[in-house]
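And now, chain A:
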Amino acid sequence: MTPGKKRLSYSYYPGCSLHASGREYDISTRALFKALNVGLKEVPDWFCCGATPAHNVDELLSLSLCAKNLSLAEEVEGDLAVACAACFSRLKTTQHHLKEDDTKRKQVEVAIDGPAALNKPVKHILEILAREYGLAKLEESVKKPLMGLKVAPYYGCLLTRPPGVPELDDCEDPSIMEDVLRALGAEPVKWSHRMECCGANFTLSRPGVVLKLSNAILESARIAGADCIMVACPLCHGNLDIRQKEIKEAFGAPDSTLFGNIFGSELHGGSAPDQRDLPIFYVTQLAALAMGVASESLGFESVITDPKPLLRDKQLL
Partner candidate 1 sequence: MSRIGVFVCHCGENISRTVDVEQVAKAAGEIPGVAFSCDYKYMCSDPGQTLLKKAVAEHKLDGVLVAACSPRMHEKTFRKAAEAAGLNPYLCEMANIREHCSWVHEDRDMATAKAKDIVKLMVERVRKGKSLAPITVPVTKRALVIGGGIAGIQAALDIADAGHKVVLVEREPSIGGHMAQLSETFPTLDCSQCIMTPKMVDVANHPNITLFTYSEIEKVDGYIGNFQVTVKHKARSVDESKCTGCGICMTKCPKKKIPNEFDQGHGMRPAIYVPFPQAVPNTPVIDRENCTMFQSGKCGVCAKVCGPGAVDYEQQDTFTVEDVGAIVVATGFKLYTIDRKPEGSPIQGYGEFGYGTIPDIIDGMTFERLASASGPTGGKILRPSDGKEPKQVVFIQCVGSRAREKGISYCSKVCCMYTAKHTMLYHHKVHDGQAYVFFMDARTPGKGYDEFWRRAVEEEEAVYIRGMVSRMYQRGDKIVVMGSDIQVGVQVEIEADLVVLATAVQPQDGADLLAQKLGISYDKYNFYSEAHAKLKPVECATAGIYLAGACQGPKDIPDTVSQASAAAAKVMTLFAKDKLERDPVVAKVNEKYCVGCFACKKVCAYGAIEEKEIRDRQGNLVKKVAYVNPGVCGGCGTCQATCPSKSIELDGYTDEQIMAMIEAL
Partner candidate 2 sequence: MHGEHIKHDFEPKIVAFVCTWCTYAGADLAGTSRMQYPPNVRVLKFPCTGRIDPVFILRAFQKGADGVLVSGCHPGDCHYMAGNFHARRRFAAFRALLDFVGVDLNRLQFSWVSAAEGGKWVDVVTELTERVRAMGPMPEFKELEHEEQWSTFAEATVDKSGAINTPELKEAYDSIG
């Protein structure tokens, strides 16, 4: 930052997950921004963005909920920082659709009883780190480089897709996570499943689906030699972390037929010999760790797949 330039400051939309199952994402985001001396002010009384279920069955409701949140965010200064990939995707999609479709915009404005705020810039945390704070400065700010940590950066579905909407990075071959990891001193591994779907919100209704898809992701990361996976979405985190043990039980033992009965033989992708635990980190957890934030204040206690042995092994604790 050049001298005299204003301190970076953002309004903040955490979203439901970050107040519950993804609480460590929220905690670490706040800790990271504090460490980087970047302002972060939560939008008061925000609502759920509707996530996938809302647009799944009722696009108008989904657009209206997001438009409502965008107009609530108008009241807080600074671009809107979003950590959850799903919320980010919904908010960006809403802005995109309503800018392009006048009919929908008018309907939404009736629904929220006010104008839709379409010009508030919505920024994902990754974008803020890599572009606004800047990779060079991020690298400078590192106090404890994540030396020797092999990380599989996992983008999931919603961060970059569909083309032209999130405007975060190339929708098929993004590099923003790798760039951030390199700046933090970690080693991003090249792997094949960084943009495959984890099963997302089927975690509630059809957990079997999640097990199959998430297994493929974990397996691919292990083959690539990753120590851990980095995510930017609480849903992905939930599926890969919380259900990791379950996945191992379902796919690890060759004679497991528990889920095979339900879904047929497709479930058995063959048992992988490598069954290492893969801790799942949020991007903000890794970044904050590199900035020297004490690990106690990064919410590691909330994580199911314990990351501490790995961090100890790499002398990062």
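Definition applied: a residue touches a chain if its C-beta (ideal position, glycine included) is under 8 Å from a C-beta of that chain, and two chains touch if they have at least 3 such contacts; residues count from 1.
Regarding selection, all candidates are chains of the complex that A comes from, given by their letters.
Since this is a predicted model, take the numbers as computed values, not measurements.
The contact partner of chain A in this complex, picked from the candidates 1 or 2, is 1.
Interface residues of chain A facing candidate 1 in the complex, by the touch rule stated above, are 170-173, 192, 223.
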